[in-house]
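With one protein chain removed, the remaining protein chains of the complex are shown where they sit.
So, subunit A:
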Amino acid sequence: MANSNLPRRIIKETQRLLSEPAPGISASPSEDNMRYFNVMILGPTQSPYEGGVFKLELFLPEEYPMAAPKVRFLTKIYHPNIDKLGRICLDILKDKWSPALQIRTVLLSIQALLSAPNPDDPLSENIAKHWKSNEAEAVETAKEWTRLYASGA
């Protein structure tokens, strides 16, 4: 049973996420697996994702917090650092993970990534190319995708 022997840190993080949610972010654990979180991130204002509601899944592996959480977008998003499977290119989820980081700080970083796409370190080659060759047009596409897939409907 996945919920037995849940480390106190995970319980505490969960409680704090629920009692003091970060602005524009909600995360709640799944009922049958307390290591699996359903996450929603609101598209940051003044980004192409503004107005969108993005669903993600977050899983805390057995080694957490010595290993990073696994996070993935479930909502389709047009972003150079997020691929079509929703995987995210973010250093703190890889080699720059630190056990001092938390679910909250990870999600805040993802929210920040939406505000600051980095086409120089792409996960999605095509989108990155689009971003670099014609940023205005890429941003329009991102807005369009936000309307189409992340309208919250």
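Note that contacts are C-beta pairs under 8 Å (C-beta built on N, C-alpha and C of every residue); 3 or more make two chains touch, one makes a residue touch a chain; residues count from 1.
Everything below uses one rule, namely that contacts and distances are computed from a predicted model.
Between the listed names "MAGE domain-containing protein", "Protein kinase domain-containing protein", "RING-type E3 ubiquitin transferase" or "Anaphase-promoting complex subunit 11", the UniProt record for the complex's undisplayed chain reads "RING-type E3 ubiquitin transferase".
Touch with the chain omitted from the figure is made, among A:45, A:105 or A:151, by A:105.
Contact residues of subunit A toward the unshown chain are 7-9, 12-13, 16, 65-66, 92, 96, 98-102, 105-106, 108-109, 112.
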